[in-house]
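Structure provided below as structure tokens; questions to follow.
One protein chain omitted, others in place.
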Amino acid sequence: MTHRSHLLSTADLSADDATLILDTAAELARLADRPIKKLPTLRGRTVVNLFYEDSTRTRISFETAAKRLSADVINFSAKGSSVSKGESLKDTALTLEAMGADAVVVRHWASGGPHRLAHAGWIRSAVVNAGDGTHEHPTQALLDAYTLRSRLGGLEGRRVTIVGDVLHSRVARSNVRLLATLGAEVTLVAPPTLMPFGVEGWPCSTSYELDPVLPKSDAVMMLRVQRERMDQAFFPTEREYSRRYGLHADRMALLPEHSVVMHPGPMNRGLEISAEVADSARSTITEQVANGVSVRMAVLYLLLGGSEPAIGTEDEGERR
Amino acid sequence: MRAVLDAAAVQRALTRIAHEILERTQGADDAVLLGIPTRGAHLAVRLARQIAAVEGRSLPHGTLDVTMYRDDLRLKPARALGRTEIPAGGVDGKLVVLVDDVLFSGRTIRAALDALGDLGRPRAVQLAVLVDRGHRELPIRADYVGKNLPTAQRETVQVRLAETDGEDAVLLGSKADHTREGAR
Partner (left out) sequence: MSRNWTVKGAAVLGGTPRDLHLRDGLIVEEAAPDATVIDASGLIALPGLVDLHTHLREPGREDAETVLTGTRAAAAGGFTAVHAMANTDPVADTAGVVEQVWRLGREAGYCDVQPVGAVTVGIAGERLAELGAMADSAARVRVFSDDGHCVSDAALMRRALEYVKAFGGVVAQHAQEPRLTEGAQMNEGELSDVLGLRGWPAVAEEAIIARDVLLAAHTGSRLHVCHLSTAGSVELVRWAKSKGYPVTAEVTPHHLLLTEDLVRGYDPVYKVNPPLRTKEDVEAVRAGLADGTIDVVATDHAPHPVEAKDCEWAVAAMGMLGLETALSVVQQTMVETGLLDWTGVADRMSVAAARIGSLEGHGRPLEPGEPANLTLLDPAARRLIEPGSLHSRSRNTPFAGLELPGAVHATFLRGTATVLDGKVVER
């Protein structure tokens, strides 16, 4: 039986692991320029997309990645939220195991969902976390790091500013960890209500104000702000949020020449980012999408392509 | 391990291969050299330079990584990829000369042919190797050989190049001497 491993969190990746993924992705990116955009490497393997949350873009990205490696792809759009209980995670897992899935790419609304899937002893497949609750989104962080590395020529010592609803953002959590692992300096900017409780212990700096941080940023990553947070008293009005933390043209002018603007998508044009900024030459938003496919191809290859995975956590087996 | 080719012999072999390529392709007008990483890539560069020195014009050359096409992927941990760089003119309608350091089972070359097939349609494919050590497991043969070196299965052949190992040499030893020889 091949030794299974998982990609559940950026905490599982050492600097070497992450660099291996980025380098592999760089090679695989060239595939996009070829007439035949396919490699035979995962022929005969089955990759299941198990999505408990709607996300067409991420699902398509993983599907494209798996298909380019000649794997068979099955899409499972699972019902089951805290409101509408569908089939239990366990029963779904047992079904996938019976179908012979080699890898399960799972997006779940509950933090720790992919973790349970990987370690409860229900399946033997490799598990890739495509985003769980407010916990982690490792492949997003990897494609962000890849994008930054190519645009800025490297990551060591680069100053990356992440702005917005950090408290509820799995993208922020994954990025902070991964960028710190790869030697970048990260600053988080948010109102105090949207900063995580224990953020002093995170490998980054923080600021409640955006303007002083921008001139020292090589890259700015804008996080999506959900309008519902306003009703939960995290900030008073959209207008105030946008004024204090939104990236608009005049703020963009504060950035150094070479700086880039990123956004994991989908954007609230006009709230955290203005249309002008989103469509400017500094913006990497469309590249991030293309890079996502290469990075996800690299992850699938490194987890499934050999007798043993080259990255990721060990399977703890039948652990309680 | 003992040296079966020293630096001078390696250089002579490469010079001879370069001339043979020119001869058999009648001037190598539409030839493209593709080296298989790691050492095959360096050899391809050297051959291109030699040919350029003789003919006075440069020959398109690049690299072709075959990792994703190997038939033994599932026998070893997932490997890091090498670089694939195809020269500007592409491979369609060209005479592609694959370059590698050692020809052994032939499986690497089989993978290279598959990889090449996904990149385009050459008019012909030839193979140049520095050392042919026998023990083919597939019907593959080299068109240009630097040295024919009959070996026992349990022996290992190690090619060292200045670009990667600091010196040029071909060494022959037993399995205990060298742990990194993969099936070629």
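What to note about this one:
Chains: A and B, in written order; residue numbering restarts at 1 for each.
Here is the rule we use: a contact is a pair of C-beta atoms (placed from the backbone, for glycine too) under 8 Å apart; a residue touches a chain by one contact, two chains touch by 3 or more.
These figures come from a predicted structure and were not determined experimentally.
Contacts of the undisplayed chain with visible chains (whole complex): A. Considering A:P138, A:G164, A:P196 or A:G246, the position touching the chain not shown turns out to be A:P196 (whole complex).
Residue in contact with the omitted chain (choice from A:H6, A:H108 or A:H263): A:H108. The chain omitted from view is touched by exactly one of A:R30, A:K67 or A:R116, namely A:R116. Across A:R45, A:R107 or A:R170, the residue that sits in touch with the chain not pictured is A:R170. Not every partner is drawn; the one left out touches chain A at residues 82, 85, 88-90, 108-113, 115-116, 119-120, 132-136, 170, 173, 196-199, 201-202, 319-320.
By definition in this document, only the chains that are shown with their structure count from here on.
Look at where the CA atoms of chain A average out and do the same for chain B: the two points lie 40 Å apart. The touching residues of chain A, when paired with chain B in their complex, are 2, 20, 23-24, 27-28, 30, 34-36, 38-41, 301-310.
Listing the residues of chain B that touch chain A in their complex gives 65, 68-69, 73-84, 114, 118-120.
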